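The structure is given below, and queries will be raised subsequently.
Just one protein chain is left out here, and the rest sit where they should.
This part shows chain A:
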Amino acid sequence: MAEEFGVAVEACVGQVVLPGDLLLLPAHPDEDGERLRLGTGTAPRGRLLCGPGLRRCGAGLLVTKCGLLRHRQAGSGAAAGGVYWVDSQQKRYVPVKGDHVIGIVTAKAGDVFKLDVGGSEQASLSYLAFEGATKRNRPNVQVGDLIYGQFLVANKDMEPEMVCIDSSGRSTGMGIIGQDGFLFKVSLGLIRKLLAPKCEIIQELSQLYPFELVLGMNGRIWVKAKTVQQTLIIVNILEACEYMTAEQRKQALAKLSGN
């Protein structure tokens, strides 16, 4: 294959990259030799975190999804060298370990529930994976219930497995999602936008009515408000806000709060 030479990764941050692009990391000082040189420009390379859409390839990163390349300079912790990832858009969810998702119970097979999470396979959830569950004290889960949990095991070789407790045994809000409410599906990019730390959409919506919201990383959102009409209004805004500009959104909300 021709043109295997890559582009420096810093040059591509914020630009569109396509699968097959090779991004070269800047030459890092050799481990042992020149450690004494005080790094003026680039910080000493700690571990670099290569996020979704990127794969390690020799001395650089190979792009596997098309989208915008993003970078974050992490200050501390494990990824001292920073994080690179590709901000891509898709509707189909692929289970990833540690993700919090909303699943729909489709079957009860003995001690295990089968959940539909929107992936290629159904996830399994053991009845003991709830807070305070014992062999005698089983959780009251029926077919058709909504469950908010996280993935314990999720790779391409095995069936995904979910749990509703964290590593210390506490549920921290996971488990069966209550009665009523409305479940709908959006694209994964919108979910990430809504879950961003300072999301204007969520802040503006929270001024409207009291409501409850559960966002699953598999594209599913569950909304519950006091009346059916308020619930549907929130659902419509969330579905439409992906393609609205900030101005249009503010106008729509102003009309609603005026009513």
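Note that a contact is a pair of C-beta atoms (placed from the backbone, for glycine too) under 8 Å apart; a residue touches a chain by one contact, two chains touch by 3 or more; residues count from 1.
Keep in mind that, in the parts below, contacts and distances are computed from a predicted model.
Visitor: When one chain of this assembly is omitted, its UniProt record names it as which of these: "ESCRT-II complex subunit VPS25", "Prolactin-like", "Vacuolar protein sorting-associated protein 25" or "MPH6 phase"?
Guide: Checked against "ESCRT-II complex subunit VPS25", "Prolactin-like", "Vacuolar protein sorting-associated protein 25" or "MPH6 phase": the hidden chain maps to "MPH6 phase".
Visitor: Just one of A:M217, A:V235 or A:L253 touches the chain that is missing; which is it?
Guide: Considering all chains, including the one not shown, the answer is A:M217.
Visitor: For chain A, enumerate the residues touching the unshown chain of the complex.
Guide: 25, 28, 45-52, 54-56, 61, 70, 72, 78-79, 81, 83, 85, 96-100, 148, 170, 172-173, 192, 195-197, 202, 205-206, 209-217, 224-226
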